[in-house]
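Working notes for the structure below.
Missing here: one protein chain of the complex. Every other protein chain is in place.
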Amino acid sequence: MTEFLFVAAILVLITLTLSLARVLRGPAKVDRMMAAQLLGTGGIAILLLAAGSGLKAAADVALTLALLSALAAVAFVKSGERLATRTKNDKQP
Amino acid sequence: MTIPTIFGICASLLIGLGLYGIIIQTRVLRKLLAFNLVGTGVFLLFGVIGRRGAGGGLEGDPVVFGLVITGIVVAFSATALAVAILIRLHEETGDDSLVDEPPDEEGR
Amino acid sequence: MFASLTDSGVLLVFALVLPVSGMLLALLTGGRHARTVTLLILLANVVVVGGIVGGIWQTGQAVNYHLGGWSPPLGIELRADGLSGAMMAVTALVSLAAGLYAPPSFRFPKSQENRESRMSFVFWYLLSATVAAMNLVFLAQDLFTLYVALELVAFAGVPMVALSGSANTLLAALRYLIFALIGSIFYLLGAVLLYGLHGTLDISLLAGLVEPGPSLWLILAFMTVGLAAKTALFPLHIWLPPAHAGAPPAASALLSALVVKASFFLVIRLWFDLVPGLPAPSASQVLGAMGAGAILFGGVLALRQARLKLLIAYSTIAQLGYLFLAFPLAFGMGVETDGALTGGMFQAMAHAFAKASMFMAAGLIAEAIGHDRIADLGGLGRVLPVTCLAFGIAALSLIGVPPTGGFVAKWLLLEAAAISGQWWWAVLLILGGFLAGGYMFRVIMPALARDVTPPTLIAPVSRFREAVVLALALAALALGLFPEAPTELLALGRPQSLEILSP
Amino acid sequence: MSTVLDLLTIVFVSVGVFFFVAGTVGLLRFPDTLTRLHALTKADNLGLGLIVIGLLPRVDSPQDALKLILVWALVLVASSNSSQLIARKVRREES
Partner (left out) sequence: MNTDLIFCMGLALLILGVAVFVVGSREPFPAVVGFVIFGLLVSIAWMCLSAPDVALTEAAIGGGVTGALLLVATARLGDSSKKGQKTKTPMGFHGLVILLCVAVSAGLIAVVLTFPEPAPTLALVALEPLESTGVKNPVTAVLLAYRALDTLLETVVVLLAMAGVWSLAKDSDWSKTPLFGYSPEPGGPLVLLAKVLIPVGVIFGIYMVWTGSDHPGGKFQGAAILAAMGILGLVAGVTSVPAVTNAKLRWLLVLGPAVFLVVGLMGFLSVGYFLAWPPGLSKAVIVLIEVALTPSLALMLGLLVAGPPRQLPTSNS
C-alpha cells in the first residue's frame, strides 16, 4: 500500500514538473503565479500522501504550507503588481 | 545510490549554481536569490550528514537538525535586512544594482 | 560538578551576558537612557575583561567554561587563551573610547523630553551589539557558534555603515552585507563538511581528529576564502573603503579597528589551532601573497586619495595585509616560528588603537573645519594641536617607527622572516613601511607647515574628545614601550606544539 | 474489511491524481488566463479533496483525520479567495 502511495506521489511530482513549464513560459505574471499556486497544492498533496504512508509529521508540514501559500498569493495580489502585464523578455522572443 | 547521496549531490550542485548566480547577476535582488540557493545547498548538505548519522532509534542526528533550524532563521534575517537596504537604496537612487554612484564631492 | 561563582570561567559568561543585556536595555529604555545604559555596560565590560585577563595571567592557562554543564562535543565550550584575552582587552578599550567620543555626534531632538532620534538609538544599540559579537568571536570554541558570532558582527556592522542614510552609504552597506553573507556561508560550508568527516564542531576536539588530505584542503580553502572576504583581504577588498569612509567617525573607528579583525581572528584559530602546521607551506605562501597585494595596492591607492577619511580607509586595506604575512612567516618553510603569530597579533592590536584614534581624529578635524580635503589641511597643527599630535602618533605606529606598537609588530615579523630565511617578505615589509610613510606624511607634513595660513575653525573642538583620541594613540604607543607583558600574555594557554617552540 | 478500505484508498487517490493531471494539462493548453484560472481551481480543489478522502481510512486517530480535512478546507478557502482576487484584478486591468 505504501508503494501505491509513493507511485501516486511520483505521478503528482510529474504533474508538478509539467506545470513548472507554465511558470517558465508565463507569459503574464498572473500565469506564473497561478502555476505556482498549483505547484503549492501539488506539494501539499505529496505531503498528505506521505502522511498517509505513516509519516505523521508530514501533515503538519502540509498544514503550514496551506496556510502560507495563501500568504504568498495575497502578497502578490496586493503588492501593486500589474498582473496582466507580460514580463519584458516575452515581448521580444 | 542512497537517499543521502542523491541529496548530497543535489546540494553540491546547488552551491555551485548559486555561486555562479551571485557572481554573474548584476541586480542585487537576483544576487540575494542566488545567495539563498547557496544557503539552502549548505543546509541540505548538513541535513544529508545528519541523515547519515542516524542511530540509536533516531532517524538522524538531532544536533545537525537543530543547527540547521538556527541557520535557516539566520539566513532569513540576513535576506530581510538586505531587502530592506535594497528598497531604501532604490528609493534614493532609482537603481538596484551595485554599480557605483558618483562619489561625494564634499568631505563631511 | 558545581562551579562556584568566583571561578574566573564565570566571567566568560558575563562577557557575553553583559553586552547582550545592554542591547535589551537600550531597546527597552530608548532615548537618552540608551546612551547611559550603554556607557555603563561598556565600563562594566572593561572590568569583566580585566578580570578574565587577570585570570589567564595568574594561572598561566586558558580559562574555560562549559555552558549548562554540557561538555563538547554535545555542548558548547567558551575558552579564553592569551590571544582571546588580548583581543577582548583591545575591544573593551576601543569600544569604551568610541562610546565616550560619540555623544556629541548623536544629539537628541531638543523639543521633546526623552524622545529618541533614529541615529542615536541605532548607534548605542549597535555599540553593545558589536561588543557582544566580538567577545563571542574571541570566546567561542564551537564552529557553529562562531558562525552565529560572525553573522552578529556583520549585522552590527552593516547598519553602522548606513547610519547617515545617504545613497552612497546605503550602497556601501549593501555591498558590505553581500560580501559578509557570502563569506560566512562559505565558512559555514567548511564547518559543515568538518562535521561530516569527524562528527564534532569543537575546535580543540577537531584538532586531534583532522588528517591531511584533499578533503581537508578543500574545507580549509572554503573557510579561508570566506573569512578573507569578510576581512577585506586583497583582492576581495573592494567593499571596504566606501563602507569605512562613509560611516560616522565613531562607527568608522569600530568598523576599521574591530569588526574586520573578527574574521581575521578566526583565520588564526583555523590555521594555528585547528590544523597547526598541517597545510603545505605553499598554501601559506598564497595567503602571504594576497597580503602582499593588499599592502602594495592599499598603499598606492592611499597615496592617491583626495579625502582624509578615504585615505585612512585605504590604509586599513594595506595594514590588514600585514596580518596575513603571519601565515607564511609561521609556516612558510615547514618550521613553525612563534614570533610570526605574536607579530601578527601585535599588528592587529596596534592597528586597532591607531586606526580608531585616526578615524576619530579625522572626525574632529572634519567637524572643526567643515571638510576633510587633504589639500586644504595646511597649518592644521596650529589650530588643532592635540588632535594632530594624536594623529601623528597613530601614523607613526602604522608606519612602524620605533617605539610604537606598530614597530614591534613589524620587527617581530621581520625577525621571523630572517629566522625562516624568507627574505622576500622582509623586502615587502620594508617597502610597505615606505608606502605608509608616504601616504601618512602627505597629511602630516602640510599640517605641521608654518608658512601657510591655517584653516578657520567653524566649530569649537571638545577638549574631552581630543583627550579620548589622544588616549587611543598613546595606547598604540604604549604597546611599543612595554611590549613584554602583551607578548607574554599572547603565549599563555596556547596549544602545546607552539609553546615548545617558544624561546 | 481492510481490503475494502484499501480499495477505497486506491480508487479515490487515483481519481485525485487524475484531476491533478487534468488541471495541469488545462493550465498548459487553455488559451487565456481566465480559462486557465478555471482549470486550476477545479484541479486543486477536487484533486486534493479526493486524495484526502482516499487517505481518511488510513489514519489512526480522529485528530489526524481532522488535520487532513483542515488542510483541504484551508486550501479550498485560500485558493478560491485568491483566485477571486486575481480574477478581479485581471478584469480591472484588462478593461
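Read from first to last, the chains carry the letters A, B, C and D; within each, the first residue is number 1.
Basically, contacts are C-beta pairs under 8 Å (C-beta built on N, C-alpha and C of every residue); 3 or more make two chains touch, one makes a residue touch a chain.
Since this is a predicted model, take the numbers as computed values, not measurements.
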For the chain not depicted, the shown chains it touches: A, B, C, D
Taking the full complex into account, find the residue in C:69, C:212, C:235 or C:402 that is in contact with the omitted chain. C:69
Where the missing chain touches chain B, by residue: 1-21, 23-27, 29-30, 32-34, 36-37, 40, 43-45, 47-70, 72-74, 76-81, 83-88, 90, 94-97, 99
Name, in rising order, the residues on chain A that touch the hidden chain in the full complex. 3, 6-7, 9-10, 13-14, 16-17, 20, 23-24, 26, 29, 32-33, 36, 39-40, 43, 46-47, 50, 55, 57-58, 60-61, 63-65, 67-72, 74-81, 87-89
Of the residues in chain C, which ones touch the absent chain? 1-5, 10, 13, 17, 20-21, 23-24, 27-28, 30, 65-70, 73-76, 115-119, 121-122, 125-126, 129, 132, 136, 144-145, 148-149, 151-152, 155-156, 158-159, 162-163, 165, 170, 193, 195-200, 214-215, 218-219
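Please note the rule applied: only the chains that are shown with their structure count from here on.
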At the largest C-alpha centroid distance from chain B we find chain D
Which pairing of chains accounts for the highest number of C-beta contacts? A-D
Find me the chain with the mean Cα position closest to the mean of all the protein Cα atoms on display. B
If you average the Cα atoms of chain A and of chain B to get two centres, how far apart are those centres in Å? 22
Euclidean distance of C-alpha centroids - chain B vs chain C, Å: 26
If you average the CA atoms of chain A and of chain D, how far apart do the two points sit, in angstrom? 12
Two-or-more-chain contact residues of chain D, please, as numbers and ranges. none
Mark out which residues of chain B touch at least two other chains, giving numbers and ranges. none
Every chain pair meeting the touch definition is listed as A-D, B-C
Touching residues (chain side chain B, partner chain C) in the complex: 15, 22, 28, 31-32, 35, 38-39, 42, 45-46, 48-49, 52-53, 63-64, 67, 70-71, 74-75, 77-78, 81-82, 85-86, 88-89, 92-93, 98, 100-101, 103-104, 106-108
Given the complex with chain B, which residues does chain C contribute to the contact? 74, 144, 147-148, 151, 154-155, 158, 162, 165-168, 170-171, 173-175, 177-178, 181-182, 185, 188-189, 192-193, 195-196, 199, 242, 246, 307-309, 366, 371-373
For the complex, which residues does chain A have touching chain D? 1, 4-5, 8, 11-12, 15, 18-19, 21-22, 28, 30-31, 33-35, 37-38, 41-42, 44-45, 48-49, 51-52, 56, 59-60, 62-63, 66-67, 69-70, 73-74, 77, 82-85
